[in-house]
Structure formats: C-alpha cells, structure tokens
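The structure under discussion is supplied below as structure tokens; questions concerning it will follow.
Every protein chain but one is kept in place in this view of the complex.
Chain lettering (A and B) follows the sequence in which the chains are written, and residue indices restart at 1 in each chain.
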Amino acid sequence: MSDETPKPGGDPAAPAAGEAAGPSHREQDAPATAGERQAAPDIADLLGGEPGGPLTAVADPPADQSGPSAYRVQEQSIDFSAQLRQVATRDDAELLTINMGPHHPATHGVLRLLTTLEGEVVRDVKPIVGYLHTGIEKTAEDKAYWKAIPVIERMDYLAYYFNAMAYVGAVEDLLEVEVPKRAQYLRVIHLELNRIMSHLVWLGTTMLDLGAISIFWYAFRERETILDLFEYSSGQRMHTRYFQIGGVAEDIPAGWEQSLRRFLVEMPKRIDQYDAMLKRNEIVLRRLRHVGVLSAEQLQAWGVTGPLLRAAGVPWDLRKAMPSSSYEDFDFQIPVGTEGDNYDRYLVRVAEMRQSLRIIEQAIDGLPEGPWITEDRKVALPPRHELATSMEALIHHFKLVTEGMRVPAGEAYHAIEGPRGELGCFVRSDGSSKPARVHVRDPSFVNLQAFGDMARGEYIADMIATLACLDPLLGGIDR
Amino acid sequence: MEVIRSGGAQAATLSEADKVAFRARQSRARDLLRGELEGEELEQHVRDSVITTTLDKATKWAQGNSIFPLTFGLACCSIEMMSLVGARMDISRFGGEAMRGTPRQSDLIILAGRVSMKMAPVVRRVYDQMLEPKYAIAMGACSSSMGVFNNYAIVPADKFMPVDVHIPGCPPRPEAVMYGILKLRKMIQDDPTMGWRDRYKAHGTEELPPAEDGARA
C-alpha cells in the first residue's frame, strides 16, 4: 500500500456549460472483480482443511414460539431460498445470514441489513428500508404550497435547506416567479453552510464507526457554530423554514455577517486540525484504502451521484453543470477522486468543505442589496407595515394565509446538488392551492442500491466502513 | 399568612433527655468500634442508626446520576441527541454519557424521532429487552404525539409503550432535552424501584407466547 495519497482536486475539472462533461475522458477501468482487492482468506485453511458440511443458509433464527407472531410475519415473508443468489465460493461453504438492525449502533439510522456471511466475508447484503417511512409526500398534498415547506424539510434531516430548496425551486418553476438576486445569494450561503454541517456530522459519525471517537466531539463543536448561525438568521437550529417560495423568509440580521466572517476565518484551521489527525493516520488508511471500490460505470448504472461518483473520478456536479440560484457567479472547484474507494470519498468530502467555505466567502463579499423575497404579492406575504396602509396588501395577506397561492397546472422537476448527490423534487399542480403530488428524488435512496455491490467480498468490518462512507440518511431513504 | 420559624436560640439548647440519649448513642458507637457491642444492643444500635435511610437516598442519588441511555436515534431528533453528547451541552455532566448499544445494559431509552408503523414492533421488542428499572423518554413531537405528520404512517409512542417524560419540540433544543432528562432524574431520585407495571397501572399488558393453534393468548 503506497503512502501516496491521490490529489483530490486541484484540476479545474469543471466543464463550462456546453462542453462535454461526461466520463469519456476518464476511462476508469474497473478492477475485474470489484471488492476482491485482497483474496479473502480461504475458510478451509483457517478451519484446517475440514469441510463445513453441506451448503446451509440459515434464513431465520429458530422460532422459539410455537406459532407465528406478529413480529415474525415480517421476517418470514422474505423468501430466502428463491432470492439468495448462489454466492458461496465453494460447495461446502457454510453461509450464515444475520440481521443487522434496524436498531444497531453502526447503521446510521434505522436501516436493516440482511447480511450473508461466509466466515467474516460478506457474500451478499440485502438492505431493507421503510422503518422510518413517514408519509411526508402524502402529507404535503394536504397542505398549501408554502405550508408544505416545513413538512418537506424534515425528509433528509441533515440537509434541510436542500430539501426546501428543491421543493421551492420546483414550485418557482411552475409559478415562473423570479427570485431576487439577494435572496439567491442568501440561499447559496445557507445551502453551503448546510453542506458543511452535513459533512461534519458525516465525519463525526464515520470516525465513530471506525473507532476514532474523539473526532465526533471536534466535528460537533464546529457544527454548533454553524447551528448558531442558523439560529441567528432564522430562529431555529434545525428545520428552519427559512426558504420560502420566491426568496427567503427574512433578511439576515445585523451582526450575522460578522459572525459568519469569524466562522470563515476559523473553519479552515479546524479542517486542518481534522486533516492532521486523520489524513495520514495509519489506521484510517488501512481501514479505508482500497475498500468499497466500485467503478464509475457501475455507479452510473446504479444512478449514484454526488461525492460517491466524484470520488470514482467523474467530475459531475450540478452546481457547475446545471447551476441554479446564482451558483454560476462563484468560482470554486470540484474535488474529484481517482480510485473510488472509501478513502477517496473521505478526501472528497473534506475538500468539499473547503470549497464550500470559498463559495460562502464570495457570496458574502458580493451580497447585493435588494429585496429578500419576490415582490409578487400573489406569492409572498407583504411586509407588515404595508398592512396598515394598503388595502390590496391586506387582501393579499388574507388570501395567502387562508387559502395559499394558486399555482397554474403543470409538472416540474427541480434538481440541485445536495450533500449526498442529486436531490430532485417533482411537483405536480392541478391549479389549486395545494400540490397534487410531491415526490422527492432522494440521493440516499438511490445510493443505497449500490451498497450491495460495494460490500460484496469485503470483511464485515469493511462493510461497516463502506456503509459509513456511503453516507446514507434514512430520513431521505424512507421519506 | 404567618411564618413560623424555629428560633435559633431554641435549636441551640438541647433538653436534658436529648443529652442523655446522645451520650448513650455515643457510648454505643464507641463500643461498636471496639467490637464490644453484641446481641440485642448491636441490633438496636444498627436499627437506630441513621445509616440505613442515608443508604437509600445514596442509592437513589447514584441511580439517578448514572443513567445509561440506549442509542436509539430514529430521525432528526437523533441529531439533536447527538449534539447533547457533544461538548457544548454535555450530558456527561449528569453522568449519562455511557450510551450503550444493547438494551440489555441500558436503563433509559430516548425515542428520538418518528416511530413508523414498521418500526413500532421493533421499538417495543427493544423496550421489552431492557431490564428493570427502565425509563423511557419520548423526545420530540413525533414520538410524543403525532407531531408534524398526522398521517397513516406513524404512531405515537404512548400507544404501545409507557413513556415517563415527553419532551416537545421539533426538534427540541438540546437544552430542552437536558431539562427533560433532569426531570427524569428527579423522578428516579424520588422512587426508582417501583416496577413500571405498577407505575402505569399496566397490569394485563404482559406478552405471552401464542397458544398451540396459533391464536394469541
């Protein structure tokens, strides 16, 4: 294992609009057998050459009750004999299917993994989701357009500004309302702060899984600073309802800019601290290097986007390729990895944090004056002082609060680059004041499908590390 | 409203009977230390001594200050619970930083997040695996009541397990969760050992294995 860490970024690999951006120039040859970078130790050798008996797949734990109970119905409905692929390497290999989760300290939420093991090597992983399904999409159909924003924010619960942005962007596409420039810049600042915060939580919990427990406290220290900024601008730490249709709910208060600048000065030093502890750390390298590799073609077949795809070498980032909300005004780079292993994913995310700081600095330096929400009174509430003087303002306020805005019929799909990949929101409107269908294309939901391929052939401890570096967020997966 | 104060002057002077009793206790304690106290006198002394009641309180104090929470984060509230473990709102100040991964070793389950229909039997099973005395905190609006989402998919925790403290908020600030945990600590220090079935008048909710023909008992 070489000591050479690949350069995560530095090449302005960002394609300008119109240029070919695809993976054609980066022909990533996949290792022929992804995940078998080291031969799994032969079980027979470990057992002293004794065969383990006929092929057995233990599907369910032995029932200690005489009849089926309600708990068991769920487990027995999965028919292993039909669905378990013949994944054993030898005829007499003994396969053990264990159940990890849904309550498990290392599964980042209520994810259930049916893992088929041969010794310590994972032969098959079947993720079962749905333990956090909250019916958010159906609830959003019941509420007026702007009242559905808090509900949709609670989907991917670490990227709440992104959820709101995707939904609000889709509704703004349908309304064809223009968002003022100041609002766009404020949105970018909050989105990038949220990206840093999401990556910090990812870093803390991933290192917790690997055993570097103290990083959790360092990462959460920075996260508290960012949450202070969120609380300063919107009043809430999480799920802030700050993004509204047509702009942001309120202008930033006095003093927010100074706090943000102080944060921008301190944060790079903190990231340097994390790098000093982790980047050349032998244990981190041993656990993450060459683990969980999946080639770019396979990832694209699975529909994976975000840091996972960028770590595999594909410089695809919606902020550069199809920018919305003034991202084209900012100069930043996209970190791209070379190998697509867990260590590259780690490097890509840390480098993304630094690039986000650059974006925030440019945005706050260039923050234009102007309104923070659209002037269209049919979409946004009028300011309070107008209610005392203007009759139209009062009527608009009344209509907006009681009935909500009417959106012309149509469908829209608005996608942005979330911390985990492409976060898209599909909104269908039937002309009334409530959405007829809201669907959020969550990146974790799609990325989880690639997990089976990533984990096959690895040791179970490596599977935990791969799951951590996949950054699944169950709120988005289950919605 | 009249305020009755015990005068300092009165408390300073002991009556003769008190003095005699005190001296007798002193001499018994001295004999205990010398090993000369035995039989009935010894038992009398131990029964009279203050240590028994103080031990109770000490036990309750220790139980209240050494809660082992179970890591049971479900959704957004789990992130705020994690920041409770973080350095700013340090749960370790109150002895609760030893979060266990297994319900067998923990005594507090913090239901942080929304409990969906699919997850409810799992939560119940985990709660059943905890050993008594065990406590439950429903953190956030979704587990206490239905929260923001009043729909087909989730279920409030009260419907399937007894909850001691409900913490409102969406998500509740870490300070709010801290307040809830301190309230629970006070409850524990008042009476930790009563079984929860008594506490919640929940006799009759025991789960039994189903009968031979598959019907539930």
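Some points to look at:
Going forward, a contact is a pair of C-beta atoms (placed from the backbone, for glycine too) under 8 Å apart; a residue touches a chain by one contact, two chains touch by 3 or more.
Basically, contacts and distances are computed from a predicted model.
Going by its UniProt record, the hidden chain of the complex is named "NADH-quinone oxidoreductase subunit C" among "Branched-chain amino acid transport system permease protein", "NADH-quinone oxidoreductase subunit C", "ABC transporter ATP-binding protein" or "Restriction endonuclease type IV Mrr domain-containing protein".
Touching the chain that is not shown, out of A:W146, A:F263, A:W302 or A:F330: A:W302 (per the contact rule at the top).
Taking the complete complex into account, B:M146 is the one of B:L42, B:M89 or B:M146 that touches the chain left out. The residue from A:E137, A:E361 or A:E458 that touches the chain not shown here is A:E137. The chain that is not drawn here is touched, among residues A:A363, A:L448 or A:A465, by A:L448. Take chain A: the residues that touch the chain left off the picture are 17-18, 20-24, 73-74, 77-78, 83, 129-130, 133, 135, 137-139, 141-142, 173-174, 176, 300-303, 314, 316, 321-322, 410-413, 415, 422, 424, 426, 428, 436-437, 439, 441, 445-446, 448-449, 478-479. For chain B, the list of residues touching the undisplayed chain reads 117-118, 145-146, 149-153, 156, 158-159.
By our rule, only the chains that are shown with their structure count from here on.
Contacts from chain A toward chain B in the complex involve residues 64-71, 74, 102-105, 109-110, 130-136, 138-139, 150-151, 154, 157-158, 201, 204-205, 216-217, 220-221, 223-224, 227, 237-239, 474-475, 478. Residue ranges on chain B touching chain A, taken from their complex, read 71-76, 78-80, 82-83, 85-88, 101, 113-114, 116-119, 121-123, 125-126, 142, 148-154, 170-171, 173, 209-216.
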